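With one protein chain withheld, the remaining protein chains of the complex are depicted in position.
And then subunit A:
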Amino acid sequence: MSSLLVLAIVVAIGVVAFLIGRQRAAAHENGTVKPHSRAHYHGWWAFLLAVLPALLLLAVWNIGSSFYLDRHIHAVLPERTADSKVASEALDVSLVKSLARGLRQLDGNTALPATFAELQPLLAAKGVALASDTQDYMIPIAVETNKVQGMLGWFGAVVTLALSIAGALYALRQIAPRARARNSVETLMLWGLLAASTIAILTTIGIVLSMLFQTITFFESVSPISFFFGTVWDPRFADAGSGGSRGQFGLIPLLAGTLYIAAVALLVAVPIGLMSAVYMAEYASAKVRGVVKPALELLAGIPTIVYGIFAVVTLGPFLRDLSAALTGGSPFIQGQSIFTAGLVMGVMLIPVVSSLSDDIITAVPRAMRDGSLGLGATRSETIKRVILPAALPGIVGAILLTASRAIGETMIVVLAAGVAANLTVNPFEAMTTITVKIVNQLTGDLEFNSPQTLVAFALGLTLFALTLVMNIVALYIVRKYREQYE
């Protein structure tokens, strides 16, 4: 019996339990004893008891039986010998499993042929394609696996349904005028809410663990020292299964490119964004604010891929032709360059800087502003000598947050910064970044055990650590600053 069907039956039992429970409880409402909970709470309690434990059991049972099956196949597979045709034990198991899945598509009446060569056309007729290195001895094992799996499935289904019915009956028996059904339901709801809020923690743990494991595997084949301090990036894509030729995985050129482009972007974004925020907060009339603020929000809402395409299709060629016209021949700005990528990223970050600093500037207390103006300072002097110094920690935090956005930005640099891992100081040449290399290493066909693939996770972990530190420092500064004036 498939898990989906069991699930549907369990939910159906729950619905029936809900209806019965609500009706029984409603019968008490006109009695002499004042009921503690409304009727539908009794219904919900019956539903929850019928469904939740049963589903939990079903999930555990399914995971457990798939583990058991793996062990079982391992145990019955013949001893591996030197001339085994299949590359590894794990591959053996997965071949048996996919064979078993294919056999389930066949109807049980036809006699199974003994060799895979005869079996293959039968399966192909059902639309099942199997790897050609499936061996003859796997057929009986697959048949047996199917039998065991079927039995496990049936047993699990029966136990689950029994538990569901038992839960429903237990809840229905409890129904009484003074039974505290509402409290029980609300306690369960509270646990549900708590579980939802821990997903944030689980995500962070998932990010760290998944990248950590792959990174550790990566460091088994490439030493951390040559990764963190290497100045040459040359991963050399290896052929599948060749074990990976030795490439060089130096982080330095990527890190330098990342920081260089981010620095150019910040040079564009911070002055413009900050000045816009100051203007909007201190000078602009309500009418101007009403137009400019939504427009800046719009700029912030444009996906980064659009910026990237603008950089590579329009701005890059334009700057190249412009520089060619200026020198009268060879262009000194390349089509993909640090300058182009940084400029476009800077424009993307303008609304980020301006909205963050807008919040911070408006948080400076009115009294400080009025005091300075009352002493005869002009508005710009008030801004420069009073407001900006007072807002400085917050602005530093905002810039840090922006910098972390710039470092983690992907699509603009993938399109506009180039893929060659150079080390250069000329902003008009191409350089590449960490995020570009993560994308490069992971698009296309992957093998999960070659250093060429795993290096992406090491890069990702580096990126995560870098941005994490910046974010935490920035959030700390911003929060502390906000409290200062409250």
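Here is the rule we go by: contacts are C-beta pairs under 8 Å (C-beta built on N, C-alpha and C of every residue); 3 or more make two chains touch, one makes a residue touch a chain; residues count from 1.
Just so we're on the same page, contacts and distances are computed from a predicted model.
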Checklist entry - The chain that is not shown, which UniProt protein name from "DNA-directed RNA polymerase subunit alpha", "Phosphate transport system permease protein PstA", "Aspartyl/glutamyl-tRNA(Asn/Gln) amidotransferase subunit B" or "AzlD domain-containing protein" does it carry? => result "Phosphate transport system permease protein PstA"
Checklist entry - Which residue, A:L4, A:A75 or A:I201, contacts the hidden chain when the whole complex is considered? => result A:I201
Checklist entry - Thinking of the whole complex, not just what is shown, which of A:G64, A:P303 or A:P389 touches the missing chain? => result A:P303
Item to check | Of A:M138, A:M211, A:M345 or A:A417, the residue in touch with the unshown chain | outcome: A:M211
Checklist outcome for this item: Contact with the hidden chain, among A:G14, A:G102 or A:P351, goes to A:P351
Checklist entry - Looking at A:L319, A:I395, A:L463 or A:I477, which makes contact with the chain not pictured? => result A:L463
Next on the checklist: By the contact criterion defined above, which parts of subunit A meet the unshown chain? Give residue numbers in ascending order.
Outcome noted: 182, 186, 189-190, 192-194, 196-201, 203-204, 206-207, 210-211, 213-214, 271-276, 278-280, 283, 292, 294-299, 301-310, 312-314, 347, 350-351, 354, 378-381, 383-384, 401, 404-405, 407-411, 414-415, 435, 438-439, 442-443, 448, 456-457, 460, 463-464, 467-468, 471-472, 474-475
